[in-house]
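Below: the structure, in structure tokens.
Removed: one protein chain of the complex. Kept in place: all other protein chains.
Coming up: chain A.
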Amino acid sequence: MEEFEQSAFLLHSRPYRENQILLEFLTAHQGKVSAISYLGKSLKSNKKALLQPFSPLKIVLKGQGNLKYLQRVEPERKSYQLSGNYLYSGFYLNELQVRLLGEHIPYDELFGQYQQSIEQLSEQRSIEFILRNFENRLLEELGLTIDYSPIFPEKIHRYHYFPEQGFVPVVSKQVQTGYNAVHLKAIAQEDLSSKDVMQTYKVLMRQIINHLLDGKPLNSRKLFTKNS
């Protein structure tokens, strides 16, 4: 069998048996893949140093089944240095993918978007933009595009969003329920300059993602709320 080398990022790892490690990769060509690897005991083995999240890798996987064996791993470039909230955001991206992506489904655009997001996080750009962009791409890859068309024709101020149904006008007289139509229009037109629009976008994304996760909480979110 011919060796097939591809770019990958480690999303998550955990110890397995005495001297092995169970890995989850996001690969450029095979989507999310699980693999096991032996950790050498010798001092010269630097596998553990290589197998860290946010580090661009070149990997060769072996095996027929769902669980692959990591045959070879090399650094592709220097790993991205994330710190503080940027690091927590990186964990958030990883957790989203570990929880939501199916195995062995090639998501064409996702790898590039992930790499770009990590790079932007390491450059300490605006976290909100990076996360929303990534979430948007992730949802698209999962086959979930948000249809903004119902909000344009009518002159209604607030909308509810229901998964599987889309946007529905708010009928009740209460002012505070649902999403602001002006904000939604701005999101649809990708005009994300205002802070309020970003806040609405965040709440909307959170609602959709929580629905996908069946209401189970994302642990990386806890890291943000404690210190900020």
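Criterion: a contact is a pair of C-beta atoms (placed from the backbone, for glycine too) under 8 Å apart; a residue touches a chain by one contact, two chains touch by 3 or more; residues count from 1.
FYI, contacts and distances are computed from a predicted model.
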item: Candidate names "Na+/H+ antiporter subunit D", "Aspartyl/glutamyl-tRNA(Asn/Gln) amidotransferase subunit B", "Recombination protein RecR" or "Electron transfer flavoprotein subunit beta"; UniProt protein name, chain not shown; value: "Recombination protein RecR"
item: Hidden-chain contact residue, picked from the options A:Y88, A:Y114, A:Y161 or A:Y201; value: A:Y88
item: Listed residues A:H12, A:H160, A:K185 or A:H211, member touching the removed chain; value: A:H12
item: For chain A, residues in touch with the removed chain; value: 11-12, 14, 17-18, 43-44, 46, 49-50, 52-55, 75, 78-79, 83-84, 87-88, 91-92, 94-95, 98, 218-220, 222-223, 226-227
